[in-house]
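I'd like to ask you about the structure that follows.
The complex appears here minus one protein chain, its other protein chains still in place.
So, subunit A:
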Amino acid sequence: MTTLEFKDVVKDYTLRNGLKASTLRAVDHVSFTLAPGRTVALVGQSGSGKSTIAKLLMQLERPTSGEILVDGRPMQRRGAGLRQYRKAVQMVFQDPFASLNPYHTVGHHLARPITLHHPEYSRTQVRARVLELLARVRLDPAQEYVDRRPHELSGGQRQRVAIARALAPGPGILVADEPVSMLDVSIRLGVLNLLATLQREEDLGVLYITHDLATARHFSDEIMVLYRGAVVERGPADDVILNPQHPYTKLLAEAAPDPERRLAELNGGVRDDDAVPA
């Protein structure tokens, strides 16, 4: 089991515009802890720094200051330490149409992380583990999917493959960067439920990045609201959604579609003469 601590992390980007250079603070003194079995939701609008935090966690970017601790020790950037980190912290990307290589089969996508993190496995062991992972993400029968290429799968099926790939090394922490925003509304719930089930089974610590308040409330224990790189509000999921304190959170909560409120508006004012279906 892994505990990941994000401690006072700052990430600045330098923007060059001709000779002038300015800095953009994408992540502004953000701290949080990902513990086994708990889901933390990171909510915010586009450009608020959600994905930068995911990139920092995946070591695709370096923090400008602050540190990321794994089980109390600073994360390693190279060698065996990096390998261990990769094994412990995995990520599901946002766009299932972009995160799978069109050239390779589903089996390749799953077999690579397994062989990388378990070099002692034989070919048949790897194959068995691939089939097991496919079955775990409910791609049944696994035999039928393993040799397909990404373009032969639907969006939901691809995202399941991406989830299986993230689970392949056997991580303790899973970062899900808007895992359902590119999917059809009708299959979002299925993918989210799958993530929740896998989390319970593996006791994963999950960072759920989203701009959808409803799913954030439903699936997470704690919600952090990010605005221009800084955490403006945090707390237990229900408290943040039902009783928002910060003006930005209130704005977000109001912007979310609420059928009851809308119906009340329709009934009460503008279109009084029209019959509104009850």
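We take it that a residue touches a chain if its C-beta (ideal position, glycine included) is under 8 Å from a C-beta of that chain, and two chains touch if they have at least 3 such contacts; residues count from 1.
We take it that contacts and distances are computed from a predicted model.
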item: Hidden chain of the complex, named as in its UniProt record, picked from "Cyclic GMP-AMP synthase", "ABC transporter permease", "Molecular chaperone HscC" or "Putative tricarboxylic transport membrane protein"; value: "ABC transporter permease"
item: Option touching the unshown chain, where A:11, A:50 or A:165 are the choices; value: A:165
item: Omitted-chain contact residue, chosen from A:7, A:29, A:83 or A:127; value: A:83
item: Selected residue (touches chain absent from view) among A:10, A:58 or A:253; value: A:58
item: Residue of A:101, A:193, A:243 or A:267 in touch with the missing chain, whole complex considered; value: A:101
item: Which of A:38, A:117, A:138 or A:218 contacts the chain that the document leaves out; value: A:117
item: Residue ranges of subunit A at the interface with the undisplayed chain; value: 58, 60, 82-83, 86-87, 90-91, 93-95, 98-104, 112-113, 116-117, 147, 152, 162, 165, 168-169
